[in-house]
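Only one protein chain is missing; all other protein chains are in place.
What follows is chain A.
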Amino acid sequence: MSSIEERVKKIIIEQLGVKEEQVTNDASFVDDLGADSLDTVELVMALEEEFECEIPDEDAEKITTVQQAIDYVSAHLG
């Protein structure tokens, strides 16, 4: 079983079509990984599916970097 961090990064790589080495923990989806607003919505959808959870819009808006995504998933999966 891979760690949450690995799973989150794998989804980001797939969804945004970026290279593994670009997905550093402090990378911002929009500024560093070239995502547009629709990409970030889709990314959240993909995270919801992978981790079988629902991410409310208020929370989704605050997930803008790789680390924030990892932290959110970690915190909510306990």
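In this text, contacts are C-beta pairs under 8 Å (C-beta built on N, C-alpha and C of every residue); 3 or more make two chains touch, one makes a residue touch a chain; residues count from 1.
What we mean here is this: contacts and distances are computed from a predicted model.
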Problem set entry | From "HEAT repeat domain-containing protein", "ABC transporter permease", "3-oxoacyl-[acyl-carrier-protein] reductase" or "Fe-S cluster assembly ATP-binding protein", the hidden chain's UniProt protein name | "3-oxoacyl-[acyl-carrier-protein] reductase"
Problem set entry | Touch criterion as defined above, residue of A:Val30, A:Met45 or A:Leu77 at the omitted chain | A:Met45
Problem set entry | Touching residues on chain A - with respect to the absent chain | 38, 41-42, 45
